[in-house]
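Below you'll find the structure I mean.
With one protein chain held back, the other chains of the complex are shown just where they sit.
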Amino acid sequence: MPESGQTCLKLKNLKVHYGSLEAVHDVSFDVPTEKIVSLLGANGSGKSTILKAVSGLMKLTRGEIWFQESRIDGRSPQDIILKGIAHVPERRALFPHMTVSDNLLMGAYSRKRATKKELEKDTEEVYQYFPVLREKRKSLAITLSGGLGEQLAIARALMAKPKLLLMDEPLQGIAPSVVRDIGKLINDLNRRGITILMVEHNISMSFELSDWIYILETGELAIQGAPEDLSQTEYVKQSYLGV
Amino acid sequence: MDEPSPKPILEIRNITKNFGGLTALNDVSFDLHPGEILGVIGPNGAGKTTLFDVITGRYRPSGGKVFHKGEDITGLKPHQIVQKGISRSFQLEVLFKNLSVFKHLVMSRHLHTQVGFWGSFFRTPGNRKEEEATEAEALELMRFVGLEVQGDRLGGNLSHGYQKSLGIAMALGPAPEILLLDEPLSALSPKRVTDILDLIRAIRDKGVTVMVIEHNMGALFRICDRVVVLSVGEKIAEGLPEEIKHNQRVIEAYLGGAVRA
Amino acid sequence: MKRRNLLGKKVGIAAVIVAFGLLPVFTQSPYWMHVFILMWIYIIVTASLRFTITMGEWSFAHVPLMGMGGYASALLAMKLGLSFWVALPLAVLITAFIAVFVYLPCLPTTGTFFFFASYAFGEVMRLCWVRFKNPFGGPAGLLFIPAPGPIRIPGIPAIEFGPLSKIPYYYTVFVFMLLSLLILYRLEQSRLGRIAEAVKESNLLAQFVGIRVWRYKMVILLIGSAFAAIGGSLYAHYTTLIMPVDFYWGLGIYIIIYTVVGGTRHFGGPIVGVFLFVLLRELLRPIVMYVPLVYGLILAGTLVFLPEGLISLPEKISAWAMKKKIAAA
Partner (left out) sequence: MTFAQFVQMFANGTMLGFQLSLFATGLTLVYGIMHIINFAHGELYMIGAFAVWFFFEELGINYLASLALAMAFVASLAITLERIFFKPMRGYHIPSFIMSTGLIFVLQVSIISFFGVKDKGVESVFPGLVKIAGVTLSVERLMIIPISLVVIVVFYVFLRWSRYGRAMRAVMQDPDGAALQGVSIDTVCSLAMGIGGAMAAAAGGLLAPIFVVNPFLGPPLAWEGFIVVCLGGRTSLPGTILAAFIMGYIKSFVSTLVDPIAALMCAAAILGVILIVRPQGLLGYEA
């Protein structure tokens, strides 16, 4: 259990099925407020499923999900994003044939009451953060490179003003030279007070970024710890670092 | 493996595959020697599965050739490749979801039933005998991969680990000389990993040449004789597991250049 | 237990066959004879459509190909003066030959694409009959298609087909139906049926266990077309007139509805479907205008509540009863 601080997200005995296949067996863990937490594990170990369950895209078979003080399992994605959880899904799920600025406006969709002025202000703020996106605001999302696409996906999620950001493989399909930039970005967001729960295949980056790491294996929690401690364990050395 | 390698059973020569503007494989060449277990490793997006797809006829390569015992088999259809004795498993389990495990394996023996159409239409005695033989073979296959208890369950209802075993058994059905396994260890518990590794060894001991794609390097190094490393569509190294482990280029490609361990 | 069930099933099926075989003894009303003759023809067409569905693709060219059987057989009889007994097998061959050209372009496609591509090519073929007056007769179709020639069996008087009695037609169509069902059933139980199942479940995996998917798909489609052609030929020589509009997609939809409502997973499904709908129409004769409405509602209800068709109803009920029992205990 990660020490210190309040709990932002709490999962209790989560069980999820894909059709008749059990994807998540029995998982409980906490995500402390304003930290970066990574979920690691091989393909099919249930990492993405957990994120989808949190954001409401998948129904639970059993278990509870608590966000801050309220129970959110069984709610629709619309309700959950209103609570302040944004999800940058696998392969980003951008709207490929919409412009960058339309994608950003979609990010603010859940804020029904926001006036046009507020939205413009927020868009401007996001553009300051991602200056390249401003240059490309009129181009279609499909024309963006991997790194820019990821920036757009994160920017879109920020438009919803989330307290918790779920990121599914933010570094996938990104040129090695840009990986560091995205890593820095994730760190920055965290420093601005956003809690981050991410799933990543790039082991070294997630060890570098995270405050706490959970490793899943076939739908169950195998091991957890702070990255410094974890990288010394036999288990991690054997299965991930290949030594 | 210091002795001069025997004549290769499969030669991959300058294979290139483009999808639209994307190059999935670029000028990849290597050999597969009879009786060995060859590991193909590389990070996500290295083109490993595409390589299998090219060898087994699912895709036609944009350039290069594949030779099987000296014969050019580039561009043959999947069923022709299977007839040549090269069969494969799939990474994300491709199964007959509504068929029982037993029926799966009977189906996989398809190529080896001699009965013609009329025999099976009129249920001749010869056909019945043939069918019994096929069923016996299917049972044996089931036992071999450790699925004998699961025989009546539907493919779609199996747990992930059993689906993996069934996938391998399906590939063994046509009695191949060369078996290509696509990430047989992904998402398995350490116990199951050991089981599957033992199974792969047992397959090799039966005289089948095995080529394995894997993401999990540590486990793979426990069984393979040689390793080929792909990264972003190119072969960056080839050699014994010990050499590969310490190859700087491999470590960089694989771990993103920031290993601390 | 299982064996006794099987025996019971066999006895039941035999009883049904005998009962319908003896039907003309009880009623010789031309009206009911007509209803049943058409019903047997629909069963041939529907069962053969289901046979093609076993490999996973839905053909929408099935009914036009049935029409092709009718046209081919009628033209052979009218232009070449061939007897029905010769024209029918020839028409089956011709239809299977033409089906190669209808289905060949569709084969690379699957699912929805196959469904509509097969419609498109079937429709082009059907429009040929409308457009080319010679020999197809244009929109008015073919009239005065000769009845089958008499059957002569030594020792009894020749069996004549004519407007006087429908009984010879009844038995001819009945026998054709039983034979077709028997052959289709045996085909499904044979290796071909098993291959069809594999192709349906996973096209990709089937290829990698060495099945020539395209070839088997084609073989299954051609067998389906051949049986559709038998249905078409019987229809043409029984009604003595056929028009292109008979084989419009409307009939195709009806056949598909029979299959879906009956249940595609089971051999008996389409038979149940045809029975239900044909008899329903007779029951609803006083309010004939509302028949399509009832059909539509039954279809919608089945699709929503019983996606595996009516034939799965007993299974569902017993499963439900079992659940109740367990809950009670």
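For the reader, a short list of remarks on this structure follows.
Should a chain be cited, it is by its letter among A, B and C, assigned in written order, with residues numbered from 1 in that chain.
Quick note on the criterion: a residue touches a chain if its C-beta (ideal position, glycine included) is under 8 Å from a C-beta of that chain, and two chains touch if they have at least 3 such contacts.
Quantities reported herein were computed from a predicted structural model and do not represent experimental measurements.
For the chain that is not shown, the touched chains among those present are A, C, taking the whole complex.
The chain not shown here is touched by just one of A:H97, A:K117, A:K138 or A:R191, and that residue is A:H97. In the complete complex, the residue from C:V213, C:I257 or C:I271 that touches the missing chain is C:I257. Looking at A:L105, A:L185 or A:A226, the residue that reaches the missing chain in the full complex is A:L105. From the options C:Y31, C:F97 or C:F113, the residue with contact to the unseen chain in the full assembly is C:F113.
Counting the whole complex, the residues of subunit A in touch with the unshown chain are 55-57, 76-78, 81-82, 86-87, 89, 92-98, 102, 105-107, 109-110, 142, 156, 160.
Within subunit C, the residues in touch with the undisplayed chain are 58, 105-106, 108-109, 111-113, 115-117, 119-121, 123-124, 127-128, 130-131, 249-250, 253, 256-257, 260, 289-290, 292-293, 295-297, 299-300, 303-304, 307.
Operating definition for what follows: only the chains that are shown with their structure count from here on.
Listed by label, the chains touching subunit B and subunit C alike form an empty list.
Here the CA centre of subunit B is 43 Å from the CA centre of subunit C.
Centroids built from CA atoms put subunit B at 34 Å from subunit A. Separating the CA-averaged centres of subunit A and subunit C is a span of 54 Å.
The part of subunit B that touches subunit A in the complex is made up of residues 44-45, 156-157, 159-161, 183, 185-190, 192, 215-219, 221, 245, 254-261. Taken together, the subunit C residues at the contact with subunit B in this complex read 186-187, 190-192, 194-195, 197-198, 201-202, 204-213. Those residues of subunit A lying in contact with subunit B across their complex are 19-22, 41-45, 172-173, 176, 179, 201-205, 207-208, 217-218, 231, 236-243.
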